[in-house]
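Certain chains of the assembly are absent from this excerpt, and the rest are unmoved.
When the chains are written out, they are named A, B and C in that same order, and each has its own residue count from 1.
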Amino acid sequence: MANSGFEYVRHFEHHDAIPPSNWIVVRIDGRGFSKLCKKYSFSKPNDQRALDLMNAAATEVVRSLVDIVLAYGQSDEYSFIFHESATMFERRAAKLATTVATAFTAEYCLQWPTFFPEQQLSRPFPTFDGRCVAYPKRKILRDYLAWRQADCHINNLYNTVFWNLVLKGEMDGKAAEEALKGTLAADKNEILWSRFEVNYNNEPAIWRKGTVVYRAYDAEEGGTRQSGDVEGQRSSGGKGLGGGVSEGAKGGSKSQLEKERKRKQKARIAVEHVDIIGDGFWEARPYVLAGKRGHVEE
Amino acid sequence: MANSGFEYVRHFEHHDAIPPSNWIVVRIDGRGFSKLCKKYSFSKPNDQRALDLMNAAATEVVRSLVDIVLAYGQSDEYSFIFHESATMFERRAAKLATTVATAFTAEYCLQWPTFFPEQQLSRPFPTFDGRCVAYPKRKILRDYLAWRQADCHINNLYNTVFWNLVLKGEMDGKAAEEALKGTLAADKNEILWSRFEVNYNNEPAIWRKGTVVYRAYDAEEGGTRQSGDVEGQRSSGGKGLGGGVSEGAKGGSKSQLEKERKRKQKARIAVEHVDIIGDGFWEARPYVLAGKRGHVEE
Amino acid sequence: MANSGFEYVRHFEHHDAIPPSNWIVVRIDGRGFSKLCKKYSFSKPNDQRALDLMNAAATEVVRSLVDIVLAYGQSDEYSFIFHESATMFERRAAKLATTVATAFTAEYCLQWPTFFPEQQLSRPFPTFDGRCVAYPKRKILRDYLAWRQADCHINNLYNTVFWNLVLKGEMDGKAAEEALKGTLAADKNEILWSRFEVNYNNEPAIWRKGTVVYRAYDAEEGGTRQSGDVEGQRSSGGKGLGGGVSEGAKGGSKSQLEKERKRKQKARIAVEHVDIIGDGFWEARPYVLAGKRGHVEE
């Protein structure tokens, strides 16, 4: 039973590598999570245990895949950012998306008992779909992240008012929806304050801002090791952008790369609920999106 | 904080729909399973519990995704076949691959305690990468499946001899490898028989053939319901191939489709260890790859 | 000035090969041809010289690219069909589309003086854009060709009535448009007959049916040489569909292939204005879309 007669079927596989020098976002979304919310009686507008579980899962994914520089999550979605020079799986889109999505799913399912000790999972089990998107510039990647955080804000403000109207205001869903139609942010803040004495800005940051997960290098290190680090990773260069492509390959000796990989694996994984739309977060942690030699060059 | 200024980032997503009228294979492979085998001391050359777990996971995936017509698995891989007229997720490759891969991963992780009651999972948890491949003709799809089953046979025969040499023949791995270099199938069968009194053909079929999982329609139904079924699903037609594309949309009334979906969900999921290279399996179950009106037309 | 530092830029090129075992259609369309019609005062509703030039150009393209099995043209468009087993340019989409489009453009521009001896070309010169589409089944390819020919019919019937109303009926364009709004084919035929004594079916076939261009093998040969031919081209086989992929490579000795290529180059190029929606055309010329061994197998 020789196999060679059938091997031609391999030629139907297509190349799906993300072009070099593009930031790669793998975004995962919970499948059928509105049903899942009901099934396990998630609190409204936010279920703290569910958010904590999402973040715990994301933390492990970031820890295990060292090419991820940062992740951002809100609600039932998470975006994982691979550095523009990442070479994992030769940047093949399907491999990247399925690896992140299955790692996240495994963590979510197996950590579930820690966060929902009294509710056992039953079928359909929680799963996540995923996809890759390529962003050619650092600034556009920042806009992508801003888009997700603005989305978090808009949805959370809406949901906060909606559920106050329903749970405390004794409206039914339709009435609450009607009451909110056409309102601006200021109107919503006003409703919250005047009717429920809720100051939106005092709501938990994790609800308003979502969650950022990243490999943190503490102060002293930041200046020194990190820049050495990135230098090690991206090599000395000469030909400016050549780096964008070949660094993975030529960037330092094998033992240097291995050393670097180990250092990343040991790095502290920071989990924060802060603004990432403005420049503050990024200016304080330039190494997160750093290119060559540890500084942002674009 | 209006979001509209950032929404332009959506234009970077690319369309990845698999072209219509192509069979879709989603193949998943265990990530780092050779390490996993060692960590949990899988038996060699085959660990029955591990294979049973793979099959149990695949069975649930087939059950839950009704557009899958058949799945074939061996070792740490599984291929799921979506009908050429499937319209799930608008045939988007990333969605299909991540949905199958995460559903499989969730099943594998959560069913693990059933099959390995004495070994608790620890990180890195089992995960699977996946990818989509499109096959334009039924015959080429058959060749794809034949390729995987021939691969199962070749690897299993090799592994069976190798581990007999090591475990019973007291060779070390290198010596066994050396002994097998250049041998043909007949030679391997001869070694098995003459040295270990093992008749390869008496080895368990699940090891030699792998596992086929499909939605089975029993005899009486086969002739009647199935053809009605497929008719319902694919509509009356006229314009032959038009079907390949638009059936999902025009294929029968909504209630018919819903009825059909429910019938599929209730169908018995068959799990068998049989030859799928020859025509026998397919001729006995023509409905598996049936197109319009329940018969194979291509 | 070593070049190696820059070569990394090649990694940005992407693989665009059309998957094996798909029929490839390269369709070209005249760019800005409505302006061109006015500029050179093309007759309405059809300019015979312009159609003849299109067909003369297509004939040379078919003659020069032996992997093309048939072309169909109407108005300012032409579709060139490459056999599903064609291996030209490793089936790369960009190469195929630009080669066909530039060959057609060169022919159109350089043959122009033959068909328009009194009108010299001036800028902007006639050009054609093009694109590749893959069709996985012979029947779908047939439907594609039927789509183009039905389009020819629909447009030509409309234009014939419209220009009769304008040129003989002394309507202006708007009035003619208004008069045609909502009319069916039968209505249009009736207008033509009752007002202008024009029997649409007596209009030239080239206007009503468009033009088919193909490599013709005459009667006696058809049965013998052609089947030998295709056999030569597609090899003896065994593994049915293996052919779909590897034939180009393994299909016969080099000298056989070369001989075959020469025979194709010498074949008569037929140019006909006939129905290709029904089965008649194809049944009389089975070799046109023949697969292995000269017969249609799908």
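Simple rule for what comes next: a contact is a pair of C-beta atoms (placed from the backbone, for glycine too) under 8 Å apart; a residue touches a chain by one contact, two chains touch by 3 or more.
Quick caveat: nothing in here was measured; it's all calculated off a predicted structure.
Summary of assembly composition: all chains derive from one sequence, 3 are present in place, and the complete complex in the structure file consists of 4 copies.
Here is the rule we use: only the chains that are shown with their structure count from here on.
Counting hops only between chains that touch, subunit B reaches subunit C in a minimum of 1. Interface of subunit A with subunit C: the two copies contact each other largely through the same residue positions, with over half of all numbers used appearing on both sides.
Chain B has its Cα centroid nearest to the centroid of all protein Cα atoms in the structure.
Inter-chain centre distance (subunit B to subunit C, centres taken as mean C-alpha positions): 41 Å.
For subunit A, residues touching at least two other chains, in rising order: 5-6, 8-9, 12, 14. Across the complex, subunit B meets subunit A through its residues 1-3, 6-9, 12-14, 16, 28, 31, 60, 64, 89, 92-95, 97-99, 101-107, 109-110, 121, 123-135, 140, 143-144, 146-147, 150-151, 153-154, 185, 277.
Residue ranges of subunit B in contact with subunit C, taken from their complex: 19, 21-22, 134, 136-137, 139-140, 142-143, 239-242, 244, 298.
Per the touch definition, subunit C reaches subunit A in the complex via residues 5-6, 8-9, 11-12, 14-15, 19-20, 238-239, 241-242, 244-246.
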